[in-house]
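Can you keep this structure in mind? I'll have questions shortly.
One protein chain omitted, others in place.
Right after this comes subunit A.
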């Protein structure tokens, strides 16, 4: 495989180039449009692989593949547009985005649509219908990074308390919708910012202990279906026809795939509809069944390379805000992957997190690629910043 040989070298090339030589050099087309070709290339490969699996997972409905492609197209255009803004723009607008997001979360609580037992959607009838919590996945880390950008790092206790409030309010609002999955994603995206900013190890240990102590309290406040998910995770066989069905069927799908898989479109678990939510949250089980361990590892490899490339871009950013935001975006991306694959393969409880850019669905793709747009903007605009 060619990419294996070419990629490491290309990773090395960027820092070798003087960050700001001052010498007028002809900009490449990629630099002109503020896009990182390697990251874009890998994302396109991922989306292509995703569409391939989606065709099988949707029961070979080409309509689903076309619909998903259109969404990818829109999201990619969005990414390119976002990449054109300079990071200073995001820094300026972060508080506003955060404030609007917060207001909408409150609005959802007051007047939101109920879907699947949870208030998640905000609708302006006939115009648009979306989940404000989705937007907060980007707005909260941006806000935290913007705040920390003002402070001396590593952050002092006072700054951390402020960050905790910034994070806590939207996370709580999302959690009571209730949407535990998204609230955890929002929280981790923002917490990662704080961690990358240099949160002291002692505090990390302290918070860790605090969370461990708080778990029983969390349990007491959970909805029944959330508790059921946890219980079923601990023992799927306890309810094989109900809540345990999903996890039993997904591990069966993956396990029966073996090393090489049953072949594309040949997975009996997925094609015969034993696998639930096979084109959304559980799509990786289709891949596992039809392409085996080899296919799974190739996909994981692709994800890790994207994360590696993203982290590299973050590190090579020249200011704290950019680094924190870029690092958070890419690590959150990884958390998505880990949580999704972990839950489908049965080592994490089922918490409705889609597999990035593979699961069928528009909102998450748009948010993800918007994030990558910010990442690319941070990278592509770096020479302009120090002035």
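Quick note on the criterion: contacts are C-beta pairs under 8 Å (C-beta built on N, C-alpha and C of every residue); 3 or more make two chains touch, one makes a residue touch a chain; residues count from 1.
In this text, contacts and distances are computed from a predicted model.
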| item | value |
| --- | --- |
| Listed names "Peptidoglycan D,D-transpeptidase MrdA", "Urea ABC transporter substrate-binding protein", "ABC-type spermidine/putrescine transport system permease subunit I" or "Sarcosine oxidase, alpha subunit family, heterotetrameric form", with the criterion being the UniProt name of the chain not displayed | "Peptidoglycan D,D-transpeptidase MrdA" |
| Candidate in contact with the missing chain, chosen from A:35, A:160, A:253 or A:370 | A:253 |
| Option from A:331, A:350, A:366 or A:380 whose C-beta touches the chain left out | A:331 |
| Listed residues A:33, A:52 or A:151, member touching the removed chain | A:151 |
| Per the touch definition above, residue among A:106, A:231, A:265 or A:311 touching the missing chain | A:311 |
| For subunit A, residues in touch with the removed chain | 91-92, 94-95, 146-147, 149-154, 195-198, 241, 245, 249, 251-259, 268-269, 272-274, 288-289, 292-293, 296-297, 300, 304, 307-308, 311, 314-315, 319-320, 323-324, 327, 331, 334, 338, 341-342, 345-347 |
